[in-house]
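Structure below; questions to follow.
As you look at this complex, bear in mind that one protein chain is not there, while each of the others sits in place.
In this document, chain identifiers A, B and C correspond to the written order of the chains, with residue numbering beginning at 1 in each.
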Amino acid sequence: MSEKRFRLRELGLKVGKLNIGKLNSITDVPGVKVGHYTIIEGEGALIPGKGPVRTGVTVIIPHQGNIFKEKIVASSFVMNGYGKAIGLPQIQELGSIESVIALTGTLNIPLVADALIDYHLEENPDIGIKTSTINVVVGECNDGYLNDMQGRHVRKEHVIEAIKNASSNVEEGAVGAGTGMVSFGYKAGIGTSSRKIVVEGEEYILGVLVLSNFGRKKDLTILGQKFHHEHETDESESKEKGSIMVVVATNTPLNSRQLQRIAKRAPLGITRTGSFVSWGSGDIIISFTTANKLLHDRKDHKFETEITNETSKLFNFLLKATVEATEEAILNSLLKANTMKGRDDKKIEAISIEKIKKILVS
Amino acid sequence: MSEKRFRLRELGLKVGKLNIGKLNSITDVPGVKVGHYTIIEGEGALIPGKGPVRTGVTVIIPHQGNIFKEKIVASSFVMNGYGKAIGLPQIQELGSIESVIALTGTLNIPLVADALIDYHLEENPDIGIKTSTINVVVGECNDGYLNDMQGRHVRKEHVIEAIKNASSNVEEGAVGAGTGMVSFGYKAGIGTSSRKIVVEGEEYILGVLVLSNFGRKKDLTILGQKFHHEHETDESESKEKGSIMVVVATNTPLNSRQLQRIAKRAPLGITRTGSFVSWGSGDIIISFTTANKLLHDRKDHKFETEITNETSKLFNFLLKATVEATEEAILNSLLKANTMKGRDDKKIEAISIEKIKKILVS
Amino acid sequence: MSEKRFRLRELGLKVGKLNIGKLNSITDVPGVKVGHYTIIEGEGALIPGKGPVRTGVTVIIPHQGNIFKEKIVASSFVMNGYGKAIGLPQIQELGSIESVIALTGTLNIPLVADALIDYHLEENPDIGIKTSTINVVVGECNDGYLNDMQGRHVRKEHVIEAIKNASSNVEEGAVGAGTGMVSFGYKAGIGTSSRKIVVEGEEYILGVLVLSNFGRKKDLTILGQKFHHEHETDESESKEKGSIMVVVATNTPLNSRQLQRIAKRAPLGITRTGSFVSWGSGDIIISFTTANKLLHDRKDHKFETEITNETSKLFNFLLKATVEATEEAILNSLLKANTMKGRDDKKIEAISIEKIKKILVS
Partner (left out) sequence: MSEKRFRLRELGLKVGKLNIGKLNSITDVPGVKVGHYTIIEGEGALIPGKGPVRTGVTVIIPHQGNIFKEKIVASSFVMNGYGKAIGLPQIQELGSIESVIALTGTLNIPLVADALIDYHLEENPDIGIKTSTINVVVGECNDGYLNDMQGRHVRKEHVIEAIKNASSNVEEGAVGAGTGMVSFGYKAGIGTSSRKIVVEGEEYILGVLVLSNFGRKKDLTILGQKFHHEHETDESESKEKGSIMVVVATNTPLNSRQLQRIAKRAPLGITRTGSFVSWGSGDIIISFTTANKLLHDRKDHKFETEITNETSKLFNFLLKATVEATEEAILNSLLKANTMKGRDDKKIEAISIEKIKKILVS
């Protein structure tokens, strides 16, 4: 019988001092929606290519229009590039994203990318015929501890389903791309958090969604406190190999250089949970704003755009918000995940809410 | 009836002064093999997803062992990142490549990547189960002018076939990934060239293979000479949008930083054919050496490796060889390609060998 | 008796098809001014630290206001980083320049930088007291073949004098920072060129200034033609070690990412003169626009700015203009430089105008 799960703030705990958005979610950024498709099938011994399956896909939809026709300004930062995310070179060159952003298990990347192409072709039948091709963006972590990775069980219909499912209510924990993920020795996966910044009477939102799959038990740090006594764990020092994908969204008017500065702050939130970003880690951050959409069919040779003053308080708040929301999203990914049994009967326990309360809630 | 095609040197022409390898091909680098699979099906009006098909896949096999278990030291350089190549972040982070390198049409990338996963899983059934996952590398250009891109007609069996076909004899022109490509208004595609450098009695090879799909007719420059009089062409200035993928291979002992310096010279060869690398160009270079293979299962904590002295004549020669071989490979991709008719009866002529002779061969 | 010198267009020759600005100079960009201070003292044997002196400083003044208070949007690209230019990290982070840009001989960099600090402190006495410090930008090439580099003979008063001297009329050849420079075995130094682009009735200027100090005699290529027969030169292959600094200015509204794309095209112009950018080369490009000045004392948290549509003809023209103007600026730096005798009676001849006419002017 599994313990009821809670988000960090439902336990009366929080990261930092900044205010949160209404849902404390990346979907607090107006227009952003998140969808999951979760695949849990079979149990027992691994039969490569057949199962058991503990995987899925998560999509972040940056706005509700035609994303190919109205691209979003974006950037990325590779903290540690032992990762297979696709789409990054064009994000860096053009400073924009023109597709749904998908997250999944490592070996699923190609089929998920192909499904995203299908999805956008449907909406834009001129792609590759009368207009340019499309750069789809997919990130990944390795769910092979619990899942039959070789099977690449996420198929086109699952991706389309995830897109259809997308809403403002982000389920967290072992869902979607997070289904098979593990962090700090506990079940983890998807987590999200947001920060609200009010400057000169205007309200801005920055939201973070993580796919969390990193960290050794002995390093787990919650709100500055080590979660385990040294003697409670017996891992070898070299074991940390996991990864994390971080997606940062905001509605603040930013250019791609500013968005990269924001992306570079996410690792500061990651490390506050205890990781030193090991050699075998794929820590990749994608950041975007919904504020200055770039029209695919724009014909004029120049145009007006709005931009944040980097020397203003607002920009500094955005950097801080990224650190805080990343840390909190990771903690939510742990707190909301249920115990799961996967291939070869390997079992990853959920982190104990009781223990968190005991240690951290006074 | 199509004109007989010749490589540049078969016309008595050449780029630069450095010596070439035996085959004047990337496969002069010992162990490197190249394979193509070409798909030409249907004709007439485009039926999106159905055809006509003018596409394919080209694979560069860096050595004849198990590439996942014996990785090659590598780097990359993005000259202009309007491109969808996958695998680059890990190449940069780890300085290595662990898969066959494939080239194809843009929208084929995911399915070709998935096929490469299949291929390497077959050889390495422990991937994703007992050992890490695999970073596959695929580059692309847009073959949509002649081809039904939306159909993504390159499938797993074609990739496997291309790998099986791989040999030292590199077919050039409108084959494999080059099937539907166009450069400077002429049919182009795959081209290759190499340079041989002898230093202190030791012989080194640097070879280049290009997938060439860029340039406006009016800019074409062969060995320093404009190929057209101004009045012969009527393109608008803004038209250049094509791309090029360049793969540079060598057997010189280099580290990844040195290989990136080499990769950065390829655009100098590209521009000598007349391109200014337009905004819509995906000009991406991948470079590798077969000299210092990295063992996947290495257990020692340090090891000896050989490295080129960057201040030596050898390193400078490698830079120069890259420029020369890139320029010559592009010219070969044009000279060897036959006229092709594609979707909607669009026809791209082969460049005239007669005209080249007339202008350049005295 | 030295031969009269001419710019490329004075010989009836030109690079490319784009139109030029009024002066065919970086100073065609409204507000941009250039000043030199040239130091030629002593002759005969080198006495390290004493002379002979063949050096100087060149300043590019981006606009006629207070540059620290009205920063310019900027970027840079390091084609080959065997160079000592200072100020680059902050240009990349903030996408802006806040000082006069100076060029000089390599070892002079620190004293020239210190002089720029003096200059800007004078105008902005609050720097380092009530407001932030200043990031000064200085580039260099090595003038040690002719000059007593160790003496670091450029002093504060020379830099201030160069700034006072600045005007729209850019002297070219062996002046200012170019005094001791050598390219392709000939005397070289400062050169400039510009391109004018008219789009939708609006006129934009892109101008380039080079400090040219690279290339082997045997590689010199003028408008696509080799300048020497093979047998005329006897250099060893490994000799190329020189450098080039390129400054690209425009009045087009661009952000720093777009300016970096522009900076990346300058090497394409460099290579068309025959260089392969050797291992020992410091090829560094700085690009800026005068269009979207950033106010140091801006207090609002966001603001409107204008930006070029990258998919428009205008942006493509800017890329092409960079390639063309860089090539032409280098040729001007050669054509305008007079023969010079330097330390240890070493003499570098001016390139023969007669020979250029003979070869290239029909």
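Note that in this section a residue touches a chain if its C-beta (ideal position, glycine included) is under 8 Å from a C-beta of that chain, and two chains touch if they have at least 3 such contacts.
This structure is a prediction, so every number in the text was calculated from the model and none was measured.
Asks: Looking beyond the chains shown, say which of C:85, C:262 or C:323 touches the absent one.
Replies: With C:85, C:262 or C:323 as choices, the missing chain is touched by C:85.
Asks: Among C:46, C:97 or C:190, which one is in touch with the chain left out?
Replies: C:46
Asks: Against the chain that's been left off, what residues of chain B make contact? List them.
Replies: Spelled out for chain B, the touching residues are 93-95, 199-200, 202, 252-253, 255-257, 261, 298-315.
Asks: Which chain A residues would touch the chain omitted from the figure, given the whole complex?
Replies: These residues touch the chain not displayed: 17, 79-80, 221, 224-226, 230, 236-238, 240, 261, 264-265, 267-268, 271-272, 275-280, 310-313, 315-317, 319-320, 322-323.
Asks: Can you list, in ascending order, the chain C residues touching the missing chain?
Replies: 46, 48, 78, 80-90, 92-94, 106-107, 109-114, 117, 121, 125, 127-129, 132-136, 142, 144, 149-150, 152, 241, 280, 282, 284
Going forward, only the chains that are shown with their structure count from here on.
Asks: By CA centroid distance, what chain is farthest from chain A?
Replies: C
Asks: Just curious, how far off is chain B from chain A if you go by their C-alpha centres, in Å?
Replies: Roughly 34 Å, centre to centre.
Asks: Round to the nearest whole Å and give the separation of the Cα centres of chain A and chain C.
Replies: Each chain reduced to its C-alpha mean, chain A and chain C end up 45 Å apart.
Asks: Going through chain B residue by residue, note those that touch at least 2 other chains and give them in order.
Replies: Touching at least two other chains: 80, 280.
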